[in-house]
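As you look at this complex, bear in mind that one protein chain is not there, while each of the others sits in place.
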Amino acid sequence: MNSYGERFRVTTYGESHGPAVGAVIDGCPAGVALDMEAIAAALVRRRQGAPRQEEDRIEWLSGLRDGITLGTPLAFRVGNHDARPDDYAPLEHLFRPGHADYTYYMKYGLRDHRGGGRASARETVARVVAGSVARQLMPEVDIRAEVHLPAAAQADDTVGGTVSCSITGVPAGIGSPLFGKLNAALAAAMMSIPSAIGFEMGAGFAAAAMTGSEYIDRWNPDGTTRTNHCGGVQGGITNGMPIEFRVAFHPVVSLPQPVECLHEDGHLETVTIGGRHDLCAVQRAPVIVESMAALCLINYLL
Amino acid sequence: MNSYGERFRVTTYGESHGPAVGAVIDGCPAGVALDMEAIAAALVRRRQGAPRQEEDRIEWLSGLRDGITLGTPLAFRVGNHDARPDDYAPLEHLFRPGHADYTYYMKYGLRDHRGGGRASARETVARVVAGSVARQLMPEVDIRAEVHLPAAAQADDTVGGTVSCSITGVPAGIGSPLFGKLNAALAAAMMSIPSAIGFEMGAGFAAAAMTGSEYIDRWNPDGTTRTNHCGGVQGGITNGMPIEFRVAFHPVVSLPQPVECLHEDGHLETVTIGGRHDLCAVQRAPVIVESMAALCLINYLL
Amino acid sequence: MNSYGERFRVTTYGESHGPAVGAVIDGCPAGVALDMEAIAAALVRRRQGAPRQEEDRIEWLSGLRDGITLGTPLAFRVGNHDARPDDYAPLEHLFRPGHADYTYYMKYGLRDHRGGGRASARETVARVVAGSVARQLMPEVDIRAEVHLPAAAQADDTVGGTVSCSITGVPAGIGSPLFGKLNAALAAAMMSIPSAIGFEMGAGFAAAAMTGSEYIDRWNPDGTTRTNHCGGVQGGITNGMPIEFRVAFHPVVSLPQPVECLHEDGHLETVTIGGRHDLCAVQRAPVIVESMAALCLINYLL
Partner (left out) sequence: MNSYGERFRVTTYGESHGPAVGAVIDGCPAGVALDMEAIAAALVRRRQGAPRQEEDRIEWLSGLRDGITLGTPLAFRVGNHDARPDDYAPLEHLFRPGHADYTYYMKYGLRDHRGGGRASARETVARVVAGSVARQLMPEVDIRAEVHLPAAAQADDTVGGTVSCSITGVPAGIGSPLFGKLNAALAAAMMSIPSAIGFEMGAGFAAAAMTGSEYIDRWNPDGTTRTNHCGGVQGGITNGMPIEFRVAFHPVVSLPQPVECLHEDGHLETVTIGGRHDLCAVQRAPVIVESMAALCLINYLL
């Protein structure tokens, strides 16, 4: 399904090579003056350095009067203009390594159905717009992500990286026990981002090698803690410290060099994939991480 | 909410110091002869080496006739016999460091409400029974987790560890795009386990430091791949390779040594917490990881 | 699925001829002292005059301490003692007219699977207990249903009837537009009761023959209305007047006289169905109507 959230539910639509992408946001309260410049700025961050260039003009279809939310569903569309479907023609019967071509084909039995267009990074436009709306509903919350590039960029290869995110302004007591843990919801939100391959709260994997006396976050008398190894969440519920997590992204799988593809008839075929190459997509991931974090949090805070 | 899953929905109940724990499983097909010994064996794995000793006898309340599922809800209860609530009396007004005492209090405004009993590892009894039922519905799927202890056990301290899990027998094409990605669902399932603090698929965080040409899983002509850096999932959908992931667990936060607690009135108080200490709970985590993986998968496979 | 509600979710379990019936109630707030006598009294109303006699003793499995709710899931079981499965043996290959035998068989391909026991009126025990809990969470709301028997009882035939229900104490403004209308939710709740065949709000079907000037509920200056043709709900949302609706129940379909059954091999066979006959089940319907109304409302009021 193409929806995220229960109370603040975003349903995204649109193929990368169709007329538009967009979403319906259900659950946005009435009476909020949306800051359209903030939304546009988020979209600028999302496309910075991207090979495909779009103007990303948002057309609001419903839910607003004079820029004020009505409490009714917010619907919007962002037109696609710079699609180049011809770039993909040579791949008609090939499965690229590392891509979702093959898995979509195995699921749907069809090339390009449910897939191509929806698996594209273009879909994250809708997440960023919706996330920006969500952030405006909780101005006291500050969500800040930054990228870490452990691998040096190369001319003929791609690189991955990690994004760390720190969220302040969320009071203690937010989240749920058991299956509704905030950290579980954040993990799912982050792993839903294209190319995400790992998630950790606070000390994360390093905590597995600590002893308990190294790990536990010791109290200050005011209820804050001297360290934040748990990442601000205990038992699935915030403790008032910053919510801190990291997301690992694998490198872009479209390589700017010849790769062996699997032909539908079962032989391997070395091809150089044309089109516009993106050597380091993770540089644009922070705004997507922040957006998904906002969509996750708003469902707990509303 | 205390439910997991949509098609195979498990609703757990029970406090660690109440009369029983258990669950209702909704969505189990009719006509399955449940292997009760397998379920009992899973419960034995769950309690091996645990300080609290329970017999864990399962009483089935509905959904079975002569051991065969009826297709109706499967309900069961497992009695609690070895609870020792008096051990907790000295903590009445204290928040232990690293525990969920404080966050539950901030959420519910009450000590011991929704918390204590439900945050306890005792609740995982219900997950393990339900997970064992789920596994029996997909006998072709093999789920195997093992523990890795990077820290040496000590007499007066606790340790954490990681659990790696490998799942074979899941065909290609299982999962969903976007917000229903299998890896996102696995991440949420794992992070819902008490003490889980990190999750990664395949190469995980190490993938963030690879170049694309190192990372991409090259094809064999039969559709398998020579490496499995993606962990068997691409674009949220299985590719037929083993599903591989790792979960990091932080050390047990109940230390067998004096710790500073936060008193409700705002001063710190050093206490030695009595009761039965568990120096390395992660040793029992594999069966819980396997159970949650089974509950996650069955919702995609049914 | 066997669950009702989102915020206050009741998951029922149990077959009429299995060991027990019961439910898990998820979403009940903490700190409520349950009135167990009120619950027992509701169960007495439910079984008054029923041919099957059960003591209906409730065993609480979780969610309570000293009779006070903990905010955790409330689980309970009610044992079955007076089941007489042998009464049904002659029907092994027959479909009774008017019953769900045939439709369950067409759905599940199996006799007695998912069916028999769950379609039984015995399942309403769980609804009545859960409904009684729900009512205790909204003491300001008064829900009162009464039965209307248009047909005179006969020794060798069964009768149906209607149940009218009036709910006071619900403030104006409860409900939702569109697909979450309170009247739509009430309709679904009522039509989920065994034998329900019609539902109407306020003037109901009679409103279809009125002119607009006869139908509209004229204002009093205090916001009440002089008539209540709309049944207290406009646009899916309460207006503060009593919520009034009626439910039609068809006669019991187990007749105390010979009936033609359909044999699985396709011939008709006249049989006299043994067992305990219930000539007028609708007499016991009011407490079930009230219980389902309570379960519906509490999901809007919490």
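The first chain written gets the first letter, and so on, giving A, B and C; residue counts start at 1 in each chain.
Convention: a residue touches a chain if its C-beta (ideal position, glycine included) is under 8 Å from a C-beta of that chain, and two chains touch if they have at least 3 such contacts.
None of these values were measured; they are calculated from a predicted model.
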By the document's own contact criterion, which visible chains does the hidden chain reach in the full complex? A, C
Which of these, C:Val24, C:Ala42 or C:Ile237, touches the one chain of the complex that we don't see? C:Ile237
Out of C:Gly31, C:Pro51 or C:Gly223, the sole contact with the unshown chain comes from C:Gly223
Interface with the unshown chain - residue positions in subunit A: 1-3, 9, 11-15, 18-24, 26-27, 30-31, 60-65, 70-75, 77, 108, 110, 112-114, 117-118
Provide the residue numbers of subunit C that touch the chain removed from this figure. 1-4, 12, 95, 97-100, 102-104, 106-108, 114-115, 118-119, 123, 148, 150-151, 154, 157-162, 171-181, 183-192, 194, 196-205, 207-219, 221-223, 225, 229-231, 233-240, 248-255, 257, 259-262, 266-268, 282
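Quick note on the criterion: only the chains that are shown with their structure count from here on.
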Which word fits how the chains touch one another: line, ring, star, complete or other? line
Degree value of the rotation bringing subunit A onto subunit B, based on Cα positions, nearest 5: 180
Which whole number of Å gives the spacing of the CA centres of subunit B and subunit C? 37
State, to the nearest whole Å, the distance from the C-alpha centre of subunit A to the C-alpha centre of subunit B. 26
What is the distance, in whole Å, between the centres of subunit A and subunit C, each centre taken as the mean of its C-alpha atoms? 44
Touching two or more other chains - residues of subunit C: none
